[in-house]
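A protein chain is absent from this complex, but the other protein chains hold their places.
Labels for the chains are A, B and C, by order of writing; each one numbers its residues from 1.
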Amino acid sequence: MQNPFRSLLAGLVALGLALPGHAGTTLDVAAPFEIQSPEPSTTGHIFTRMGIAETLVDADPQGRLLPGLATGWSVSEDGLTWRFTLRENVLFHDGTPMTPATVAGALEIARGKPGPLASLPIAALTPEPGALVIALGEPVAALPAFLAEARAQILAPSAYGPDGQAVAVIGTGPYRVTSLTPPLSLRATAFPEYWGAQPNVPAVTYTAVGRAETRALMAESGDADFVFTLDPATVTRLSRSDAVEILSVAIPRSLLLKVNAAHPFLNSPEARRALSLAIDRAGLAQAVLRYPQGADQLFPPAMGDWHNPALDPLAHDPDAARALLAGLGWVPGPDGILSRDGQRLALTLTTYPDRPELPLVAAVLEQQFRAIGVELTINSTNSSEIPAGHQAGTLELGLLARNFALIPDPIGTILSDYAPGGDWGAMGWQNAEIAALAQALARGEGGDAERARIAAILQEQLPVIPIAWYQQTLAVRTGIEGAVIDPWERSFGLPGLRFAE
Amino acid sequence: MTILVSRLVQAVVVALLVGAATFAMMRSLPGDAAWRIAAGRYGYDNVNVAAAEAVRAELGLDGPWLGAFLQWMGDLFRLDFGVSLVSGQPVIAEIGHQLGASLWLALAAVGLSLVIGPPLGILAGLRPGSLFDRVLLVVSTALKAVPQFLMALILILVLSVQLGWLPAAGYGQPRHFILPAFALALGLAAVNARIARDAMASVGAMPFYAFAQWKGLSRAQVLWRHGLRNVSVPLLTYLGLQFVLLVEGVVVIESIVGWPGIGHALVHAVFARDVPMVQGTALMLGLGFVLVNALIDLLAARIDPRGAR
Amino acid sequence: MTLLSATDITVLDGAVRLVAPVSLTLNPGEPLVILGETGSGKSLLAQAIMGTLPASLRATGVVCIGGRSLPAGDRAAFRGLWGRQIAVLPQEPWLSLDPLMRAAPQVAEAHRLVRGLPGGAARDRAARDLQALGLGAASALYPHQLSGGMAQRVAIAAARAGGAPIVIADEPTKGLDAARRDDVAELLLGALARGGGLLVITHDLALARRIGGRLMVLRDGAVLETGATSAVLSAPQAAYTRELIAADPESWSRRVAPSEAGQTVLEARDLTLSRGGQRLVDGLTLELRAGRILGITGPSGCGKSSLGDALLGMLTPERGQITRARGLAPTAFQKLWQDPVAAFPRTRPLGQTLRDVARLHAAPPDRIGGLLDRLRLAPGLLARRPGSVSGGELQRLALLRAMLAKPRFIFADEPTSRLDPITQRDIIGLLADLARSDGLAIALVSHDPVLIERVADVTTCLPMQEGRKSARDAAIRRKDRGMERPAILR
Partner (left out) sequence: MTAAVLPRALPTGRILVAAILGLVAAFALLGPVLVPGDPFAQSLMKSLAGPEPAAPFGYDHLGRSLWHRLVHALRLSPLIALAAVATAAAAGLVLGVVAALRGGWVERLLVILADALLALPGLLMVLIVLAIMPGTATGFWAGLSLVLWVEFFRLTRATARATLASPAVQAARLLGFGWPYVLRTHLWPEIAPLMLTAAAFGTATAIMGIAALGFVSVGMRAPTPELGLMMVELLPYWREAPMALLTPVLATFALLLGLTLLAGGHRT
């Protein structure tokens, strides 16, 4: 039975190897995000990353805003009227020209859907010859950054159905979609009438691969040329491989523990500090995340001027943690778990497996908190349980990865999360000073001092407990040049890639 | 005719069951369905109150129980599966996309298993108790004890990771078929081989099989003219039942290798609580089973005129 | 000239000798009948001669066929003779035809593949063969659509299509009604007319008588006597042969009924029975009296068993009335089955089953022992399970079990059709004794009209109802075939 079986197997394998691939002309991208539909509000980030759709404003890796479909912008004295000069001779992929009216229409549709734009006090979008004028109800200094966000991408009018839902991806980018098969794949080729430089790689594909292990295997086997987001173990493994090059960059995303500060166990800063002291960030970073260091404050260095190097770093000191809790009246019980007034110090930590490291970190936290007498029950569930629990007030602890760069200016996230609190930010905690500072920054008033103060308050009060700063990792097949990681997670940088000769 | 009527009844009850189960799922989602759906739609970075409220308003998730159920079943029997909560696309269209991918994978797996299993089984069944028969028993038992996901894992580790022969995942080219098809086929072939072997042994022990030889036909002629046809009936019937096993395998394997098929979509839909998609895919799989078995019933009735009993 | 001669054939199962050295010759035009009961080794002997023994058995001796000498142990050597030199007729024709192939191709394939005719000519030959056997219309039918007799004839045509001069038939009348027996004998003898040889293995005296030629009586693997068939049957030398002949219902003396009929136990008036939408019995009236035996006969599938079910209250009649005598317990109505093994729980020791019955009916402790003696059963049997007791013993145990319930009426449904003649005579004798001594009313079903004629006081012959042919065939098939399809499908 061995022989026929083996020869059949060998034959099939040979067949598989003999079939022509399409290496050399097509670049295959694998990333975890699924393509849901042509709708920008859900899938837009993939289209901008793939260079299919574009936004009015662009950003460089340092977060500096650059001209995109708008060549420049200006704001009135009172900060209420913005004028975006639009690039000329831009064609949509269906051959129609981009006009001020089409831009206004696209943005009008975008702000009717959930997303950052919806939260802005926009009074009117007015197309003018060669420009778009946005009238605001109150000043928003970061408006250009909001317009750099993927959901503010500009699609042709024919891309939308009568109800405003996108039915096709008709953008302006260097690549044009040739086939879109939700949820897993997309193909695109270079758009010859692109307004900018033609990309080097004539065709690209995108494959959604949800499982990190599978992505890693695809990178290793050469089945994908450009693999976005690798799990920690893979990074270690792939970095030893000649077949791929690993790129890694710090990004403005933090792994943090959201604390219900209204919870009777957690309503004092001392209690939260005790939890913070229980966390061995360095060990966690090395063993689980395989990062060189853990987070010693909320804002990662990648956030530029928001990172405050002067802050006292968060430390690991279980003894100090126990002392703090003892000071709050907690007494160890027979099993080592603290109790106070007959109540055990038992908490539920909610997290979600969409990011594979989160349940792992949760498992580690469970042990590290147990060491100071805090009992943790881990509920690894749907990600929506965290904002839902926030709204219902039932969440106790949430372990999550927070992106401070939903728009290339962190102020948007700070405003929604900490001034005063938000679904993915502070809970049951209010600080008037932070709210005032953040709102001022949003209006375009203030600068580094205000940012440093915000960081200091968060460090002292710990409405959320920082654990790690994320690194974005990327595997690129050896022989592909020009890869860079966009820390703002807006672009894969495909137009800049080239196949080495 | 009665075969088809009973299959029709089966199909209707399958639809009822799926409808009721998914309705129950819809009604009993732990937590708030709107939140879940918003998370599936907008991703964990962007799910917030605004998104959840938008979903709630759009879907009208609140309402009285009985009316909603009747409405739900009514839609189902009008073959209106609704719109995916996550993607907003009609469920029918989404399934239309995915069904093809799954169908090809399933066909490849079944084809491969039929190439491997029954010939070996018939060879063993011709000489029950021989060394070959016993070896096949050991091998097929061992293969049967390996769940399909484990088979996929082993094949990935060996063929993709260690040897680098085959892509571990991906879709679109013929070489992508080999690994998942094999992962599915080996388990199926293990059972196919047993069925064929038992059927062959039993046919070989039948008086007509001996009589055909006594008539003067050679062994090969007897096998070809009388053996294969009689073995094919139980094998065929079993293939129909195996469909469920195949579908389960497809669900798991597709998730592992990132195959854009109906099984992958199902797991995803369950995870994202995209109930219309769950309903659509489940219904498609259940009705697929009924259809495949109805066809097999007809085919078996053609081969075996003795009628269904 | 001898067509076939076998010298010193033995069959061994390991070290156990199942067939003692037996020699025989087969001459053209003169049939040879091997007569014996189940277990006499007659089939093994035939298989050794044909080279069709199961692989677990070993044969020695030499077989000469068509001028070639073959060692009986060399099974492969016989393969080339099948169909060309020896036409082997199977025991059960229904099971010997491929269920998925129409009748004509099963004959034609032998013409084509064995005799080497081209396809068209083979089909024509097959059609003519079947036509000659009166099966012209049946050639497009599948085996399950054929009656037993038709299947037998198709099998004969298929077996002989290869043109073999020697026909070997092993129990060719098994499962056939008495009426069909003569047809089969006729067909077999037809083969002789062209100078062929015929070897018939049977337990059936009537068949042996019809075939004639020479007879060989076999018991325990050894030949008891040989001679011209008519001579042996009319003047048997061996005691066993005499016993065998005496056990044939033809040789029984008529039972003398008790002069005075007992009271009526059961009465059926204008009984009409249907099962599965098929009318089985129409307007039957009968009366059962204590001490009397009612014989019920009729072709297979005519509703004999259904009548029993109705009399026992297990089938509600469509029309008509069944009246039981007043004051009788419901358990006073018992039944004996054709296959006694199926009538006992498979895994329970027989003694335990009997003790359960005795306890239920509050029988005195020595009742089982007494009945064992009376039915000539060894007490040791009680420790065994149904499968490991001989059919005759088990049928007597079934009778014993029925007796524990103090019956007034026993419906005996072909209780001996699976038993050897000598055992059959035993059981029927016991039943008759019980009827007389215990005043039982007995309904005895048999397909053998001679047996019924000899034993019964009253006889009812159930006719076949119109339009019942297909249902009858189905019924026969169900009874005949232990297995229709691979076990997997059941």
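Everything that follows uses one rule, which is that a residue touches a chain if its C-beta (ideal position, glycine included) is under 8 Å from a C-beta of that chain, and two chains touch if they have at least 3 such contacts.
Keep in mind it's a predicted model, so treat the numbers as computed, not measured.
A.B. asks: What are the shown chains that the omitted chain is in contact with?
C.D. replies: The chain that is not shown touches these displayed chains: A, B, C.
A.B. asks: Of the listed residues C:Arg68, C:Arg348 or C:Arg376, which contacts the missing chain in the full complex?
C.D. replies: Of all options in C:Arg68, C:Arg348 or C:Arg376, contact with the hidden chain holds for C:Arg348.
A.B. asks: Which residue from B:Leu114, B:Val267 or B:Ala301 sits in contact with the chain not drawn here?
C.D. replies: Touches the omitted chain: B:Val267.
A.B. asks: For a quick check of understanding: of B:Val49, B:Val115 or B:Ala205, which residue touches the chain that isn't displayed?
C.D. replies: Answering carefully, the residue with contact to the hidden chain is B:Ala205.
A.B. asks: Pick out which of A:Gly283, A:Pro313 or A:Gly327 touches the chain that's been left out of the picture.
C.D. replies: Of these options, the touching residue for the absent chain is A:Gly283.
A.B. asks: I need the residue numbers on chain B that touch the omitted chain, in ascending order.
C.D. replies: 6, 9-10, 13-14, 16-18, 21-22, 24-25, 28-30, 128-129, 134, 137-138, 140-142, 144-150, 153-154, 157, 161, 191, 194-195, 197-198, 201-202, 205, 238, 241, 244, 247-248, 251-252, 255-256, 266-267, 270-271, 273, 278, 282, 285-287, 289-290, 293
A.B. asks: Residues of chain C in contact with the chain that isn't shown?
C.D. replies: 312, 314, 329-331, 333-335, 337, 339, 342-348, 353, 356-357, 360-361, 398, 401-402, 404-405, 483, 487-488
A.B. asks: Which chain A residues would touch the chain omitted from the figure, given the whole complex?
C.D. replies: 211-213, 216, 231-234, 236-237, 280, 283-284, 286-288, 353, 359-360, 362-364, 366-367, 378, 380-381
The criterion applied here is as follows: only the chains that are shown with their structure count from here on.
A.B. asks: Looking at mean CA positions, which chain is nearest the middle of everything shown?
C.D. replies: B
A.B. asks: Which chain's C-alpha centroid is most distant from that of chain A?
C.D. replies: The most remote chain is C.
A.B. asks: Contact counts by the stated rule: is the higher one at A-B or B-C?
C.D. replies: Looking at A-B and B-C side by side, A-B shows more C-beta contacts.
A.B. asks: Mind checking the centre-to-centre distance between chain A and chain C? Centres are C-alpha means, answer in whole Å.
C.D. replies: Centre separation, chain A to chain C: 84 Å.
A.B. asks: Counting only residues that touch at least two other chains, what does the list for chain C look like?
C.D. replies: Residues of chain C touching two or more partner chains: there are none.
A.B. asks: How about chain B: which of its residues touch chain A in the complex?
C.D. replies: Within the complex, chain B touches chain A at residues 30-32, 35-36, 38-39, 41-52, 54, 86-89, 94, 97, 115-116, 119-120, 132, 135-136, 139, 156, 159-161, 164-175, 178, 182, 255-258, 260, 264-265, 268, 271-273.
A.B. asks: Name, in rising order, each residue of chain A that touches chain B in their complex.
C.D. replies: Touch list, chain A to chain B: 1, 4-5, 8-9, 12-13, 15-17, 19, 21, 33-34, 36-37, 39, 41-42, 45, 113-115, 118-119, 165, 181-185, 207-211, 214-215, 217-218, 220-221, 223-224, 352, 354-355, 381-385, 387-388, 391, 400-401, 403, 406, 416, 422-424.
A.B. asks: In the complex, go through chain B and note every residue touching chain C.
C.D. replies: Contact set of chain B toward chain C: 195, 198-199, 202-203, 206-208, 210-218, 221, 225-226, 229-230, 233-234, 237-238, 303-306.
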